[in-house]
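First, the structure itself, so that you have it in front of you.
In this view, the complex is presented without one of its protein chains, the others remaining in place.
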Amino acid sequence: MMLPQQAEIVARIQETPTIFTLRLRFIDPAVQESYRFTPGQFNMLYLYGVGEIPISIVSDPQDAQTLDHTIRSVGRVTAGFAQLKPGERIGVRGPFGRGWPLVEAEGKDVVVITGGLGCAPVVSVIHYVLRRRERFGRLTIMQGVKHAEELIWREQYEAWARLPNTQVLLAASQGSALWPWHVGHVPVLFDEAKLDGANSIVMMCGPEGMMRAALPELRKHGVADANIWLSMERNMQCGNGKCGHCQLGGHFVCKDGPVFALPQLSPLLGVRGF
Amino acid sequence: MNKPRLAVHKFSSCDGCQLALLNLGETLFELARQVEIVHFAEAGYLAAATPVDIALVEGSVSTPHELERIAQIRANSRYLVTLGACATSGGLQALRNLADKEQWVKGIYAQPHHIALLKESTAIADHVKVDLELWGCPVTSRQVVTALRALLFGVLPAEERDKVCLECKRSQQVCVLVTRGEPCLGPVTRTGCGALCPSVGRDCYGCFGPAETLNTSALAQRFAGFGLLPEAIARRFLLIYSHEELLQQEGKRWLKQGEER
Amino acid sequence: MSERREVPITVPLLARVEGEGALELTIRDGMIAELKLRIFEPPRLFEKFLEGRHYDEVLDIVARICGICPVAYQMSASHAIEQILGIEAGPWVRAMRRLFYCGEWLESHALHIHLLAAPDFVGFNSAIEMAQHYPNEVRRGLHLQSLGNELLRMLGARSVHPVGARIGGFHKAPEQQAAAALLTKLRAALPEAEALLRWVCQLPLPEDAQPFISVALRHPHEYPFNEGRLVSSAGLDISSDRFQDYFRESQVAHSTALHAHHYPAGYGTGGEAVPYLVGPLARLNLNHDRLPAATRQLLAECGITFPSRNMFHSVVARAAEIHYVLLEAIALLENYAPAQPSYVAARPKAGIGYSCTEAPRGILWHRYELNAQGVVVSATITPPTSQNQARMEEDLKRALTTFGLDHDDNALRLRGEQVIRNYDPCISCATHFLKVNVARE
Partner (left out) sequence: MPPRFLPRTHLAALLELLQSHGYLILGPQLIDDAILYRPLKEASALPHGVGVEQQPGSYRVVRRADARCFAWANGPQALKPLTFAPEEIVWQVRRDAQGALVFDVPSRHYQATAVLGVRSCDLAALQLQEAHFLGGVGRDEHFAARHAALFLIAVNCSHPAATCFCASTGDGPNCSSGYDLLLDELEAGFVIRSGSEAGATMLAQLPWQALESHHTTALAAQQRAAADQSRRLPSRQLRSALFAALDHPRWQEVATRCLACGNCTSVCPTCFCHSEHDAPQLSGASSSHLRQWDSCFTAGHSYIHGMVVRGSIAERYRQWLTHKLGSWHDQYGRSGCVGCGRCIAWCPVGIDITEEVAAICGECAS
């Protein structure tokens, strides 16, 4: 059984009032050295005496020095993490699960669709693609948030928007005065996205309702189901397919996912209770 | 570093929940190392008005004076935690809320200068915001210590709301409902006690309050199948948590059936 | 000589008593003009809740009258109801009930001595403070308390509102191994109980002899728990069914707990009503000869003789009873064997039953009336605290006057508190539904 490894918080970045990023470094240099992950995978982060929760890894897999996790404070464990300061230590087990299909994506246009804090797992994909720009086609980033204020990494999005061969489309269901982007849900963005469906691979993450709503649009634009990938969220206690909580039909989301190709999920996607 | 400050207050109750602290043995001294106890009358600390980080409140609100006190305590406390059935739900004494009000009021107010009693015995949360509720009649030392430790870590403890049956099976008790047809309330009662009643071979009577996602009517129907009369079924649901909506509804339904019979 | 001095002293909240109460005292011209022991505990009206309940439910309800002595309530109720049902629980159940009671006395007395009373006598506000200077004594006390809790758990699954007792006996007999393990622990604790008694005897207890009437149960051979006749130091000797012929409660304006008085000539005969004492001191005063020789010997060595008129010897009586219950529990467990079944089954029957047992704080009297379906028609419960209430006020008046009313407020307050705490009042036992008598001419 895998024991947590100690990691130190080397930096803490407050992204929004409730969202923060913890930059971690393993205490044991050998662990840090040998730690490898794929974007889309997650770690079980352990808060001393309080509990362990699944959190995606957002940093670039080539950053050998540190590991970033962006967390929204929503409940007891995340609220506890929010109080940590640089220098404090936590436990890390991982990485777990299956990440994004980055090999399959090479040579294709990459479409990243996220909603809510769903952006965290795909931010690592965006970084990944941007760092290896030549291997991929066009990069389209579509993001929906509830409130305009909730968009984290706003400058980042603005910077991405200025990059060549990169399109950024944002929508907020409730806009605000200084919101230059769309108001509404993710589907409104498709009219503007110039998708080359046949040559695109789509990576989605966020509330299931948002992801499901995007499906007809994607199909309309000619994206094959096999090229649509979704990152799923279910209750997870152990991270390695033993505790049973993350089951979605026959899948253990933690080890068979969290990233799935749409055909793997489609019979149960959107069925209440699965 | 200043230690967090703790207060323990008593309202209408049997004192049983405070014993979760007084029965801690040497752990009580560990507690005193972790927090500064500023008010806990039964243990000799008397500073009811001092602001505290954590206030533990036992007992229900049943007098006008208690109404004032609870407002004061809320104003003085960062976290307010209710201990037990009385504080969390009105307790056994909330049975009087179900009684013929006219009768009771007459009985009570004939000498109003003697005793000021509110019409109902109510939970603390009916009057002020409560940060954490610990169910149980009485709460256990484990619950209280777990809650305090979590608050000291700056987080809330995980809520226990599964059904006693799960605890009963984890502690490997034999189901008394299945082997003997006892009208066990385990399937609608919250975990926390450790399934004590089945462990002594008897039916749970619900002293930890309602669990999540109740199906009281299926259970009541089962009791009826065992030959329990409607009024006996009603009494099972109307005991320590008669103030809890779903239990009260079920109880009243069977009371009515009993009357119609 | 003394100028007119009016000192209202209030102790708004009594520390270290179970439940909450307050003492109000007015001194006028060097004399106590008014003394009120106020009880805050709002009546929780348990006697009413019992009406309409089946006798099987009674033990779970009455336990919740008091978290400190739930076993006492369960025992008095069991006996009264069994009397109605006409069942005899038999020797095994009788022994286990004594054992159950041993647990409660041990827990309650150890708690009272260490967490509530002793800090007074050695000059601390709390046991936690006291532990810094008397770590061994406090640890010893907590250990004895926890042993009491263990005994309670063995028979009742938990120590507060235990769930093991039922009408007719116990739901389940403890396993042999559990009993054997506990026996070993109890034996090992005997020297602690002895040391405790010696330690308590040398505490600087105030000298304060006074006249009072002690009332307790008395059994032909045993130190009393569950059975016996009701006797007093003034010559009363009745069966407990006749309690109400000699003892009555009345409502007083300033307190929610009722005050009980003793009518030595019988209630309603026009004779006087007097305060009386129940609890460890009263029990020991009336049953000293029923203590085991070892406990009596210890008391003799310590130089404290019973009967005693010094109310402060209550704490000694408690320590002596701790020694006694350890010996008794050991004796009861030495020949332990689980019984099968662990109770006597009963059928509903109509009738009226009475019972009086010795709660840690003194006699606890119950009366029930059941109908033919076994449902409670009416219940009356007279807890120890209401019985000691009048005695406490009487004692306070006298003790403070003897102490010297010209002491400063703080000293008076402290002494007043000490006097009250000495009775170990358990104020949450406010069970009564207030009855209103309307006189019509």
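As written, the chains take the letters A, B and C, and residue 1 is the first residue of each chain.
Basically, a contact is a pair of C-beta atoms (placed from the backbone, for glycine too) under 8 Å apart; a residue touches a chain by one contact, two chains touch by 3 or more.
The shown structure was predicted, so the numbers you read here are calculated from the model rather than taken from an experiment.
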| item | value |
| --- | --- |
| Contact list for the unshown chain, restricted to visible chains | A, B |
| Which residue of B:K119, B:R180 or B:K256 touches the chain not shown here | B:R180 |
| Touch criterion as defined above, residue of B:A125, B:L152 or B:L229 at the omitted chain | B:L152 |
| Where the missing chain touches subunit B, by residue | 27, 30-31, 33-34, 145-146, 148-149, 152-153, 158, 161-163, 165-166, 169-175, 177-181, 184, 186-188, 201, 212-213, 215, 217-219, 221-222 |
| Interface residues of subunit A (partner: the chain not displayed) | 1-6, 27, 46, 48-52, 74-75, 87-91, 233-235, 237-238, 240-245, 247, 249-252, 255, 267, 271-274 |
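Criterion: only the chains that are shown with their structure count from here on.
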| item | value |
| --- | --- |
| Label of the chain whose CA centroid is most distant from the centroid of subunit A | C |
| Whole-Å separation of chain centres (CA-atom averages), subunit A against subunit C | 65 |
| Whole-Å separation of chain centres (CA-atom averages), subunit B against subunit C | 25 |
| Of all residues in subunit A, the ones touching two or more other chains | none |
| Residues of subunit A touching subunit B in the complex | 47-51, 76-77, 79-80, 83 |
| Partner subunit A, residues of subunit B touching it in the complex | 149-150, 153-158 |
| Residues of subunit B defined as touching subunit C within the complex | 10, 12-20, 22-23, 25-26, 28-29, 32, 37, 41-46, 48, 62-63, 65-66, 91-93, 95-96, 99, 107-108, 110-111, 113-115, 117, 121, 137-138, 140, 193, 196-197, 199-202, 205, 207, 232, 235, 239-240 |
